[in-house]
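One chain of protein is taken out of this complex; the other chains stay put.
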Amino acid sequence: MADPITKDPTSYLSHLELGEPDKTFLDSNELIINMGPQHPATHGVLRVILKLDGEKVLGTECVIGYLHRGVEKIAENRTYTMFNPYVDRMDYVAAVSNGLGYCEAVEKLLNVQAPPRANYIRVILTELNRIASHQLWLGTHALDIGAMTPLFYTFRDREEILKIFEKYCGARLTTHAFRIGGCQYETYEGFEADVKKFLDFFPPKIDEYEELLTTNRIWVERTVGVGKISAADCKALGVTGPVLRASGVKWDIRKALPYANYSEFDFEIPTGQNGDTYDRYMVRMQEMRQALRIIRQAVERIPEGPIMAKVPKVMKPPVGEVYHSIEAPKGELGYFIVSDGSTQPYRVRVRPPSFVNLQALDIMVRGALVADVIAVIGTLDIVLGEVDR
Amino acid sequence: MTPVATPFFFYLLSGLTLVSGVLVITRKNAVHSALALIFGLLAQAGLYLMLYAPFVAGVQIILYAGGIMVLFLFVIMLVNLERSQKEAQFNKQWLVGLLAAGALGGLFVAVYMRGQGLFPEHAPLPLEGSNTQQVGVLLYGQYMFAFEIASLLLLVAIIGAVVMAKKRI
Amino acid sequence: MLDYITSYLGMNTTPGQAGNIFWATVYILVVFGGVSVAVMAMNWLERKALAHFQIRLGPMRVGPHGLLQPIADAIKLFTKEDIIPAEADKFVFWIAPLIILCASFTVYIVVPFGPTHAITDLNIGILFMLGVSSLSVLGVVMAGWASNSHYPLIGSLRSSAQMISYEVAMGMAVVSAILMTSLNKTGTGTLSMIGIVQAQQEQQVWFLFKFFPLGLIAFIIFAIAMVAETNRAPFDLPEAESELTAGFHTEYSGLRWSLFMLGEYAAMIAVSSIAVTLWLGGWMRPFPNTLSGETWDLVFSLVPGLSFLGLALIAFIGVARMPKHAYFRIQTIGLAGFGAVLGLIGLALFAPPVRDRIQDIFWFVAKVAVFMYLYIWYRATFPRYRFDQLMKVGWKVLLPVAIGVLILTAIVGVIF
Partner (left out) sequence: MVPITTLHYLVVAAALFVLGVIGVLTRRNVVIVLMSIELILNAVNLNLVAFSRLWGLHGQVFSIFVITDAAAEAAVGLGILIAFFRNKETVNVDEVDLLKW
């Protein structure tokens, strides 16, 4: 990938094998289009350079970095506790998952265990956040394909989740809900009732979304067979999450390498067969239902007890390194932390699912049409805050 | 229908036709030429209406202005003409061409001057009310064969255009 | 002079045919003004209805229930800076929106709002309407080309390909309806818009139900093609905002952009009125056969007044539901005034002379309004087609079906 700071625009076009810009596009039938960073359908500030033959996509080049804030570098100058809120700002629509991943990674480094009640709260909030993230994805993805209405429906229902977050920790989006070693806050009064109410409220809403889209003829035509990617390609590129599962690989870190207390819950990993946009849509819809199932079990079994393990006020983890990954709504979210024994991490490296999944864009859209590029960007479910960090 | 202010509209429409004709052959930019041609064609459709030929006027609007000219604009958009705008617009034999055209015009003038008296001044009553029907009857009756030939011509043109314009078939 | 003006009133024909310049001018002004008002109303209605589809409120701030929103929009667009890109072809850029506007307003010359309520009645009426409305594709192509930018260029290429493709299916569907006009005693068909409605009157059937289901299929084909023709959802690829930002009018702003919108909405109303004329009996009231007779005529002639009174009632309910707070006082008064105006119009429509003259127009407009609502409904419900799928639908589904219907209509017409 070219240096985004370079002023020379041709430096981006490295692998598109461009000669001098074509005078006409009839002559060569090639047209270079710059999609983004200011474009309504690139989900933020993604810039995609498309090489087109008429409407057919011959190649793409993603230019990222417009939202780069140097999160990983900031970590090196903050203590372990101080860095915690920063991770919320990476994938800001799934802030809880990010916080969970970071807290657990540091806990692993410190060798402490969060108490069971904290783990239950973590699971409930994380799964709620998974639903919220999928809702946002569904709304924007449908909007990209031209269906306006689902966006408003999903936002209406996402509001219920955000209200629970707000009541729990005071923030709606960048929650900073967890602390290293457990949770900062005890659940508020009526938390369980609120969650249970949501559990009853939400399934009919999923049916409503599905009613609008699943059998809609145009939706099916726009998504079936679009942006196909094989399981082998997914593995080769390191694609994870719903995109991988839609290609038929039953890989979910909650099952494969259980973290928190996911091993105690009974749920299924929905998979698809074809790896196209429609399958990814179906997988995510199923995941919302499975998340509800997990939350129901968790909320019924939530034990009493402390919510914070014993962690030192000034954290000085032993020298060493740790890699810990969780299943974020978008895929495998991993934290690699190197400790030099001081209060500040020597190095933090995040493996963001969006960034890795974005690589698949080129494979998925080659030979497709411009409209499919939009559908595929939507279906990859990327958040630029996480891609650029 | 009683015609309203016939001479005025005749001069207006024919003036528009001729002015746009001049613009077509003098503009540098082919899109401007095409635009002028479209206006000319529409004005000419007005002339057809004045000649009690509403069906031809309708066909003129649909086929010429709405069909053929879109094709022209399409091609102009596809072939980038910026380079040709900077080159000489008229070829080397322009003087000869102009003279030949002038001679042709002179011929027309002479013919009309001589033959002025040959036109019957009182036109027969126009059949405006059922014009479309009459045209249809002629088209599918007496000119049936010509009509079929025309459809064949269009087919050939379609195939020819596709074969020539497409790189890979 | 006065004689000249009043002489038309006794005549039983359109001002254009009567050759009466004064009344023709009046009609032109009334129709064009009415269409402009309808476009504004449509603008408000679309935002409002779409909002309620999507559990929102829509415009609420400017005037009671956002009723003045279109006016505020218009003022905003008029005063906005009018940007012409430096590399654009200035003349073509300037004239493209005018072409679209002219094309979509000119067709109203032949729209028959009633047996005498049309500016004129050309005997190539429907051909004229199709032809002139197809001219707007020129404006689209020019706008895209003149902007000298990639997105508008792709948008205009898409748009022109789409409009030309769907015109074919549309034309075929129209021909099958025209064929039905010739199935009367004399065997002469007509292309005149008024003649087409009169043919339905004579044959005592809306062409929608003629040779069931042939008329219905032709109508459905037209209804689909007309959505594509006007670039509306689900066929709004030329201006698909998620793909091409705004398609052919990406580079336009301010007044010029509003001209595009005006043209688009006017074209929507125009094609809807073609559909109403050809298949839904034009200005005829519903059930002219089963519910005929003096009493029913009277009952149906009261409907325009009653519907306006109903609208007034809705406005007054809105007044009653307004929060009783000083902040809302002006809004409440405004809404009450609006309701009062609607009510007065409703009462005026009960007067027999007005009633007789107005009910044709009312039924025509009401039928067109149904189509306008459908447009909004489509937009709220459907995702967008992809370009190749759009072409597939146009050429591989609609066109063969339309030709089949045409042939079948001809065969059935000859047999019966």
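For clarity, chains are labelled A, B and C in written order, and residue numbers in each chain start from 1.
Everything below uses one rule, namely that a residue touches a chain if its C-beta (ideal position, glycine included) is under 8 Å from a C-beta of that chain, and two chains touch if they have at least 3 such contacts.
Everything numeric in this text was worked out from a predicted model, so none of it was measured.
Interface residues of chain B facing the missing partner chain: 6-7, 10, 14, 17-18, 21-22, 24-25, 27, 30, 33-34, 37, 40-41, 44, 47-48, 50-53, 55-56, 59-60, 63-64, 67-68, 71-72, 75-76, 78-79, 81, 83-84, 87-94, 96-98, 100-102, 104-105, 108-109, 112, 116, 119-121, 123-124, 126-127, 131, 134-135, 138-139, 143, 146-147, 150, 153-154, 156-158, 160-165, 167.
The definition used in the following text is that only the chains that are shown with their structure count from here on.
Among all residues of chain A, none touch two or more other chains.
Under the contact definition stated at the top, not a single residue of chain C touches 2 or more other chains. Within the complex formed with chain C, the chain A residues making contact are 31, 33-34, 39-41, 55, 142-149, 151-153, 156, 212-213, 216, 218-219, 221-222, 369-374. Looking at the complex, you find that chain C touches chain A at residues 50, 53-56, 150-151, 154, 158, 233-234, 236-237, 240-245, 379-389.
By the touch criterion stated above, chain C contacts chain B in their complex at residues 16-17, 19, 21, 89, 91-92, 95, 122-124, 127-128, 130-132, 134-135, 137-138, 141-142, 144-146, 153, 156-157, 160, 164, 167, 188-189, 191.
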